[in-house]
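The complex appears here without one of its protein chains, the remainder shown in place.
So, chain A:
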Amino acid sequence: MTSAENLQAFKRDGRIVVVGASLAGLRAAEALRTEGFTGSLTMIGDESGEPYDRPPLSKQVLTGWVPADGTTLPRRRDVDAEWLLGVPAGGLDLATNRVRLTDGREIPFDRVLISTGVRARPWFVESEAALEGVFVVRTREHAEGLQRALSAGPSRVLVIGAGFTGSEIASICRERDIPVTVAELAPAPLVGALGAMIGEVASDLQRAHGVDLRCGVKVTRLEGDAQGRFRRAHFDDGSTIDADVAVVALGGIRNTDWLTGSGLAAGPWGIACDTGCRALTLDGLVTDDVFAAGDVARCPNPVYEYRLISLEHWANAVEQAEIAAHNMVSGQADRWPHLSLPVFWSIQFGVNIKSVGVPTFADEVVVAQGSVADRRFVAAYGYQGRVTAAVSFNNAKWLDHYRQLIETAAPFPPPCPTPDQPADMKPVPVDFPGPQLLAQGATVVVTGHDPGERRVTAAQQHHR
């Protein structure tokens, strides 16, 4: 697609295949039609049924309020696609431009969008994972099974892993008055994503709601009874706990296995792409006909030293889908970069936790406004003297202010924007488990609001 004529012909009669029919795939399909693509559109998905929303699965569905099959995504428009559902893609041949399905069918394309997302990381011992009462939560079938198990009134639920999903499930258990034990290898819940300060707040929150929280321990074995039902978990400190339900919440695995041998830069960390969502080859060269969006994409973000970042965030899937769709039907000069800052939310223990930016890209954190004791505050994250992220507990209205600070590489610690002065504004080390970040501070700022206007400008020591 080099000339304008070719592009027009492609928009009129071209063939686009979308692999992965969940949030990102659906939104991209809608955007392609809105952009004026009238060619053939094929949606490939491993799950049967229409695209559905996943965040409610660990919230409204587990409380029993919303049925698991009741989260089908609303449509903004007709996408006039051919849907090939229930069969996963098994391979991608870039020499002949074909997607191979695991049942042997081959689907030709001119351009392809990969939005295959992630799957739940299963318990590492297959026979133990197969015990009745052992769950993961990723699909609606998972959520339905766990909801039924919670409704049966288990004596205790064990949640393995205190990240966002695990913490949300523990919160639901307490809401339903079910005794729950949370086992986490790290020193506190959420610590891997948000650092030690928030980890301590999250620990207090869980314990205040009656969670039996056990940090710094590893579950070594899930034990079943003669009928194959989960009954007991063993920890590495020699202790055990009796429970009827175990929820394995150890994060996800990116669905890139099917791309092995395709020549794309795809691996356990995702599919590397440019800010325009164009996939890279193994050599790191940009492709022109292969795009990636959503949880599986790994895009550079200029605000964070152009590091490749993959995000399992709802808004990221939506935004990348629209950027990818636009770029799939646009000439090089009209392409948009995906420059949004990551945003994320989690609802647990009656608290609305939200974040903007990349909290792991920080060396210090400070309570910038509000009160930790009241669980109503904003924590700002800084890296080498500039603001790089913010996390709010029941204070979401302020996050847009922090988004602007991050995009303009504002100095850290930021001044408190309200009379809501925190008691102690002293920055403390952010303290993430694992390797520290090493590189230098800001070199760019991001400007513009609409996707077509967003641009990066190089900054010369913009901050102090």
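Simple rule for what comes next: a residue touches a chain if its C-beta (ideal position, glycine included) is under 8 Å from a C-beta of that chain, and two chains touch if they have at least 3 such contacts; residues count from 1.
Just so we're on the same page, contacts and distances are computed from a predicted model.
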Absent chain [UniProt protein name; select from "Iron-sulfur cluster-binding protein", "Ferredoxin", "Cytochrome B" or "TonB-dependent receptor"]: "Ferredoxin"
Residue among A:G39, A:P55 or A:P300 touching the omitted chain: A:P55
Touching residue (missing chain; options A:F344, A:Y383, A:F412 or A:F432): A:F344
Contact with the hidden chain (one of A:V318, A:V367, A:A410 or A:V430): A:V318
Candidates A:A9, A:V66, A:I241 or A:M425 - the one touching the absent chain: A:V66
Residue, one of A:G36, A:G64 or A:G86, that touches the chain absent here: A:G86
Positions on chain A contacted by the hidden chain, ascending: 21, 43, 48-50, 53, 55-56, 59-60, 63, 65-66, 70-87, 103, 313-315, 318, 343-345, 347, 349-352, 354, 376, 394-397
